[in-house]
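One structure is given below, encoded as structure tokens.
Missing here is one protein chain; the remaining ones are kept as they sit in the complex.
The letters A, B and C name the chains in turn, as written, and every chain counts its residues from 1.
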């Protein structure tokens, strides 16, 4: 398997929703039983992944969706939505007010905010730092203003495991060094006296992990090519044999149909081709 | 009135409950409209005073009884009680958990913990410091252990107005200088950069206030004598004419019967004669 | 027995509490509960150089005041319209032109700054955010070493006045959320009110009796507020448990703002003209949106 070249199967035969489902499986496989997983952005896909993990191998996974921990069987509408229906899941926990987020910072407490946290950004760099603040122009000043670091910085610094998630795979997103740091990667964490670093970076084309604090290619999705992935990454990825991301198993496919009976994953915004060059 | 000598009316003609009612009126007169009043100990008497003030001149007085703000018409059982009945008052506010007491420290917020706070102690001194910690022996070590500062220190330091309340009037209670400070009085506050100090000290025999940061006699209750009060106070009180504490007015008597229809004030523990010499 | 005093105010007198250079706290987490009616009133008064403390992640209430030229500085973890605009347009434009100072923070640090104010602390030390760009971007948020570890030294942020929008209040200033409120019990309404050094104003969908409020004290989130009955006062934002955000209106606003970013200021000026300056008050605004469109936004109680 490790010697097999990735097939250049990027034709219209792979509909976009299949990418969303593949990424859902990729993320689900990373979640372990007994953990608390938290996310803010990309909520549909990540919630689907967590629900999938709960059904398949992590029955005690707790899912913090916004400020709530819920237990449900189906993918629900995301946090901010025009849908009027109150969500059907059992709420098993919520923070009384948003500032209670501070109270759950102790990661050895059974009431910790999370173990695994998902982070995205305008830029993600080679060591796994993420930037939601802005882009510098040639003069060093901020020429493109980003949204702001929202809920990422503190949780991303304090969580036990950070997984980076990107809805595009482009050289503007995956850069050598971020212009500003909302969440620190491996080297910056070490310099600040923090252990570890992000474990994974999931994109519509590939799964990347880290060795010695630098990103490397773990697998390329079946609809992409290794060559394209390397060309679309803004820094060199170490050479070496690359496997194809394992496609959804029959058990995963079946569980996905339970988790997402209404096909919400079909509407998830992802750049299936990696996004603009 | 100011020239009138206090009558030595300390015979059995003044039943103990009348002292409790007198003190209730004395305290009620100090409470102003729009304030938040808080107390922990001596809850029956102070709650009765607050309810009385609400009926008579302070309709917007808010009463924080333990961690709750309630609105009722009748004196309820105190915080820790064998009485099984849930208290009948409307709870209009409560702190979600005890640690929310920290959140209400900002005294300019409309949600501040209190404006007026009542403090007692094993010792109260001339400048109005209170001690709930312990009593020193001749060797300077703590030979009598007190209960601890419970809820008094921070609130007593940060509240706008502190009123001292003592259920006895003895030289062991009212001392020149407290052995330990749970709540600081005038000089200690000034030294720590805090403005003001306690405004009043109410005992079963007298009402004392402060001039230049030292206690003085404001009025003596009708059932006590000025001489006895001076003798029972562990530091000199400035000389000068002393008035009799105004007895309950007809309006106060009538309102008291509404506030305390079951005669709970009759059971309040107070040393009517000032307590042991 | 003397009557209790009511704390009911008008939109105009509430907006008049805001003067140039003030630090103004605004409720509103993303699309939920922005005090838009009072924001439009403040914009009409043309105050200048405000510092807004909003969020922790904020939305239109912040962006509109920036677009109307009232704001010099924002203290917020982000200004976004999720799924409509990754970055709110007036915020983006003002920040990129250097017309706006941004206190760069995340949601936890935003809350810590308010906590420090509420608790009367000169600073709080926090591990979250070491190794990031925040100390580089904020002159008053430095990294310090303490007992061999690095911390961010977070200063207090204290609003001079706070405006929030909620479902209900009684006339005595007890403000409460709908029973069906979305996530947790509240967002940052109480955090802002607890930190504030001055008045707290709540615009509410409906004033209810004190008796109604007293039966469910757990729904009361702020006390002692000045209360303004302002139905649809969060529009185009949503009110948890009452109505959903009007995302079509957000898209219209975002398109106008994005035209400005591309150099065409006309659509944004037109937006302000028709929804802010050109409407004389909140009633006129509601009429301009239309009852039918508003009614279609109601949350079903099913």
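The working rule: contacts are C-beta pairs under 8 Å (C-beta built on N, C-alpha and C of every residue); 3 or more make two chains touch, one makes a residue touch a chain.
Please read these numbers as outputs of a predicted model, since none were measured by experiment.
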- [ ] Could you tell me which of the visible chains the hidden chain touches?
- [x] A, B, C
Open item on the list: Just to verify: which one of B:182, B:219 or B:233 makes contact with the chain not shown?
Closed with: B:182
TODO: Give the residue, chosen from A:29, A:57 or A:243, that touches the chain omitted from the document.
DONE: A:57
Task: Residue among A:46, A:158 or A:174 that touches the chain left out of view - done: A:158
Task: Residue touching the undisplayed chain, where the options are C:218, C:273 or C:295 - done: C:218
- [ ] Just the residue numbers, please: which parts of chain C touch the chain that's not shown?
- [x] 119-127, 146-147, 149, 151, 185, 218
Open item on the list: Please output the residues of chain A touching the missing chain, sorted low to high.
Closed with: 34, 54-57, 59-60, 69, 71, 90-94, 102-106, 108-111, 158
- [ ] Quickly run down the residues of chain B that touch the omitted chain.
- [x] 66-68, 79-86, 94-102, 105, 131-134, 142-155, 157-158, 180-184, 188-189, 191-194
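Criterion: only the chains that are shown with their structure count from here on.
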Task: Between A-C and B-C, the pair joined by more C-beta contacts - done: A-C
TODO: Would you mind checking which chain's C-alpha centre is most distant from the centre of chain C?
DONE: B
TODO: Return the distance between the CA-based centres of chain A and chain B, expressed in whole Å.
DONE: 59
Task: For chain B paired with chain C, centre-to-centre distance based on mean C-alpha positions, whole Å - done: 42
Task: Mean-CA-position distance for chain C and chain A (Å) - done: 29
Open item on the list: Among all residues of chain C, which ones touch two or more of the remaining chains?
Closed with: 115, 190
Open item on the list: Give me the residue numbers in chain B that touch at least two other chains, ranges are fine.
Closed with: none
